[in-house]
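Every protein chain of the complex appears in place save one, which is left out.
And then subunit A:
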Amino acid sequence: MLTNRSKQVSNKEMTLAERMYLPAVLGGLAITIRHFFMKKATIQYPEVKRYLGPVFRGHHVLKRDEQGRERCTACGLCAVACPAEAISMVAAERKKGEETLYREEKYAAVYEINMLRCIFCGLCEEACPKQAVYLRHDRMVPVFTERDQVIYGKDRLVEKLDDRYIRNNPDAQATPTEPTLSRSVG
């Protein structure tokens, strides 16, 4: 008994009222008609979206630090950790004058995630020693229909300065996809 909810089955002979079925049928009808007027559990998905919680693993983001510099140092640990081998990158050395762009001396010149391969397990997030890669909880990877839409480069992964990602954002109430893909309400 794991749940404490199992019931002893009784093979007792049914009483006449039970054999007439009607009281039980009426009881059942009363139960179902109550549900007829209850609040419905359905969420009208493309128009209405549910908040999926702060632990949802959605769209990848390459974080910048407080001064807006990219945190990624192209160490490749995420690529090693990735069970689907979705991540690839090309490292480069930071030049003079690029200190405001990259946090450390080495940075990822190319950082690509293949969204067809990615299984959104979040191991890259765990592997990253620089807190550079995260899976956003407030945005999903949109549906793609063409192959060239599948590889996400730095242009789509690096955090925008005017759209910083905050994990514990109390304002986040929904997990929206790209607005073009969601149907307008009405």
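By our rule, a residue touches a chain if its C-beta (ideal position, glycine included) is under 8 Å from a C-beta of that chain, and two chains touch if they have at least 3 such contacts; residues count from 1.
The definition used in the following text is that contacts and distances are computed from a predicted model.
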| item | value |
| --- | --- |
| "NADH-quinone oxidoreductase subunit H", "Iron complex transport system permease protein", "Cytochrome c-type biogenesis protein CcmF" or "ABC-type quaternary amine transporter" - which is the UniProt name of the missing chain | "NADH-quinone oxidoreductase subunit H" |
| Touch criterion as defined above, residue of A:17, A:110 or A:166 at the omitted chain | A:17 |
| Footprint left on subunit A by the chain that the document does not show | 1, 4, 7-8, 10, 12, 15-18, 20-23, 25, 28-29, 31-33, 35-36, 38-42, 44 |
